[in-house]
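Could you have a look at this structure, given as structure tokens, before my questions?
Here the complex is missing one protein chain, while the rest keep their positions.
Up next is chain A:
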């Protein structure tokens, strides 16, 4: 068990999974099952018209980066994601704090918050496009509508669930209401918010890409939509590949930030 969970071994195993999947994909989409073996005609297990081929997808992706066309779209998606996260998180923190500290406000708005959160955001996309045009802001709005609620609920919870003993201790140490906010409520709310950082950043990206997909002139979602429109399966897969790598990179950055900000939290000893 010890050997298996060591870092290089784990990485090798992860790589093996990728190699296996791509290998199966490659063989299925390039090697024809000979006629008479299973059916009368020879055929591909994975028809390249529907599945493209790994080589074609990598080639296309490489070309997009080499010619530089993809950078612009990546930049747009990244900008929308960042804006959606920043605005959604800021709004969630402020409103979350406000609701948690003012019980009456929370009570009054409770059903409306629940209603708004229960609404599938995709139905909002056309409305945002109508209000804000087809530029980046309609995508940002969609991302915000997703991020806001995650951050809001977590901050609300974080402020509410401060240990009463810690709170009493802070009071007995002489903290004023403002100092309580800064030294107790705020750190507690941030913990909860950071515990959902991966989810909220992920949703900011989902909002951006779905928004682009549903109507825009730039971004990764737009690229995928374009390719789909002309049955360019290679283009679709290439777009998904870029998107997947992009998500992994953002997630890695989030992990680094998270580790920085939550040094004080007990870590579960890994593996053994």
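General remarks:
Assume a residue touches a chain if its C-beta (ideal position, glycine included) is under 8 Å from a C-beta of that chain, and two chains touch if they have at least 3 such contacts; residues count from 1.
The rule is short, and it goes like this: contacts and distances are computed from a predicted model.
For the chain that is left out, the UniProt protein name among "ABC transporter ATP-binding protein", "L-lactate dehydrogenase complex protein LldF", "phosphoenolpyruvate--glycerone phosphotransferase" or "cysteine desulfurase" is "ABC transporter ATP-binding protein".
Among A:42, A:168 or A:259, only A:168 touches the chain that is left out of the view. Hidden from this view is one chain, which touches chain A at 163, 165-166, 168-176, 179, 183-184, 187-188, 191, 263-266.
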